[in-house]
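This is the structure, below, for whatever I ask next.
Removed from the display is one protein chain of the complex; every other protein chain stays in position.
Residue numbering begins at 1 within each chain, and the chains themselves are lettered A and B in the order written.
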Amino acid sequence: MQEIWDILKTLDYSPLWISLQTGLVATVICFFLGIWTARSVMHMGKRAKAFVDGILTLPMVLPPTVAGFFLLLIFSLRRPIGSFLYDELSIKVVQTWLGCVLAAGVISFPLMYRNARAAFEQVDIELIYAGRTLGMSERAIFWRVVLPSAGPGVVSGTILTFARALGEYGATSMLAGNIAGKTGTISQRIAMVIQNGDYLTAGMWVAIILLISFGIVVAMNVFADSKMRNIKKW
Amino acid sequence: MSLSVNIIKRLPGFMLNVSLDAEAGVTALLGASGSGKSMTLRCIAGVERPDEGSIVLDGRVLYDSKAKIDLPPQARKVGYLFQRYALFPNMTVLQNIDAGLSLERDVHARKTKRENLVARFHLQGLEDRLPRELSGGQMQRVALCRMLAGEPEAILLDEPFAALDSHLRWQMEAEVKETLAGFSGVALLVSHDRGEVYRMSKSVCVLNAGKSEPLLTTRELFDQPRTLQTALITGCKNCVPAERLSAESIFVPVWNAKLACAPDGSSGMTHVGIRAHYVVPCEPGAENAIRCRVVSASDDVFSRVLTLLPAGGTATIRSEVSKAVGDTLQIGNDAWFCLPKEHIMLLRETHEG
Partner (left out) sequence: MKKWIALFCAVLMTATLGACAAPAAPEATAAPVATEAATEATAATPEPIAAPLEAADVQLFIAASLEGAFKEIIPLYNATQPNVTITYNADSSGTLLTQVQEGFACDIFFSAAVSQVKTLEEEGYMIAGSRVDLLANKLALITRKGSGTVVTGFADLAKAKSIALADGSVPAGKYTRQLLINLGVLDGAKEAKDYTAADVSAALGGVEINECSNVSKVKEAVKEGSNEVGTVYYSDAYSVKDDVDILEVADTALTGDILYPVCRVNNAEATAAETAAADDFLAFLQTDAVKAIFEQYMFIINQ
């Protein structure tokens, strides 16, 4: 017990802040991007839709380390896109916290996109027709009719996205590295510490990340329940 | 005030071909399920697009395939009452009505209009309820209120009473009728219920597997449907093939009966029809009297429905009489029934190309 307390007192908590920031920022970005993409894909023709959908779901199918490797090839300072970003726009993705967010975002994006799309496709089309005939703008219809109607799916997508972004390891490690204090996330910390045999510290970190994820997921559920009063239970 | 619709839309299984000029007041679109009535409404509202044609409301072109005009629904000022009302489930009654006032920018005017609407549709006390907390009748009132909030120039009602309990229907019909009376524009009412059509509208356009028939007044529709399909849609149960013998007489093979009919110079008659409640017992020597055997009898709420087999005939005639009269006839009895000449409808079967 005393051992645990000693560890907690002397622990370097930077992975906690880095993981939290990464998780939250990546989730916010995926939320808007996923919804916008889902909406756009819905309007595409059949073949284009299937093709684009396949590409957007790809990050989930690939092992995260492979996905991270691909991201590295894109954003590496030695490669065209990465060097353009760095030389012209002073944006460095590799070896930075931005890389953490990008890796976590890319990996968890399919979760938000798929859930949002499924939710949108389930919305009663007469509600949309009604909005149009009443003179509501398309934007008003989307935010005030479609999104609340698609609520459960969108919330579920957001929760899954956050959970995945928080726990992301393989792609982050490849793209952003495991730089203590800068890009070292909780997951990378746990992996390293386990490899070096310090199970107690690993256990602490696991407990911390479990508490956070659990807390945030519960909070999201409570929020969702309070907003979606028209959901029937069956 | 007029709505002129001339559209064609190719759908799986049939082609929608509607030509309709409706004046102010209630015009019904009557047709069997799947005949394209709702699709027509949706094209007029602008939420679906026809393949070709034009839709003009009070001189304003809403859609014209040749001129490449296709106004978005938001710009058409056409109100739509959906069959299941389509109230926004996450919004209160007040918010739903407010959605109907989307085009009113002035906040103050909006508030005033809203209050007037709530009063006019007797929605006081319900403002903060959600749709799922409302009864069917209340939902319809909210839907109507919301639709009229935007002061549309035409309104479309898609089977407005289909979702209501029958005892409520009567009351809602009266309310809707009163509302429509206060509306000066064109109202199109879609229904497959002849009673509704008869009670609510003054002219009717029949849709037969996608093709619209010429506009008739309600009276004309029921008294002289002219086509077999229209007669069937209006609920005529006794429609059978017939041959013309002369200008004033016809022969119905399946009933083995020669009948006198009103003088009708038109040609092309293929069928004859008579409504069940016009078939009544009579004296043997009366005009158009047929000897029949009562094959079966069943009770409706206020009448008795008899199935009669004419002597020498192969098809039955359906007769609807009062219960008192019905009590005098037993199954297996023979009796004389009369098909009054003035109620015999000469029908033409239209063939779809």
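Annotations for the structure displayed:
Please note the rule applied: contacts are C-beta pairs under 8 Å (C-beta built on N, C-alpha and C of every residue); 3 or more make two chains touch, one makes a residue touch a chain.
Everything numeric here is computed off the predicted structure, so don't read it as measured data.
In the whole complex the chain that is left out makes contact with A. When the full complex is taken into account, the listed residue touching the unshown chain is A:Pro148, out of A:Pro59, A:Gly105, A:Pro148 or A:Gly167. One of A:Pro64, A:Gly82 or A:Gly153 touches the chain omitted from the figure, and that residue is A:Gly82. In the complete assembly, the contact with the undisplayed chain comes from A:Ile179, out of A:Val66, A:Ala118 or A:Ile179. Residues 17-18, 20-21, 24-25, 28-29, 31, 69, 72-73, 76-79, 82, 94-95, 97, 143-144, 147-148, 173-174, 177-183, 188, 191-192, 194-198, 223 are the ones on subunit A that touch the missing chain.
We adopt the following convention: only the chains that are shown with their structure count from here on.
Between the CA-based centres of subunit A and subunit B the separation comes to 54 Å, rounded to the whole angstrom. By the touch rule above, subunit A contacts subunit B in their complex via residues 124, 126-127, 129-137, 140, 144-145, 148-149, 151, 228-230.
Every residue of subunit B that touches subunit A in the complex is listed here, in rising order: 42, 45-47, 72-74, 76, 78-80, 82, 84, 86-91, 99-100, 102-103, 130-132, 146-147, 149-150.
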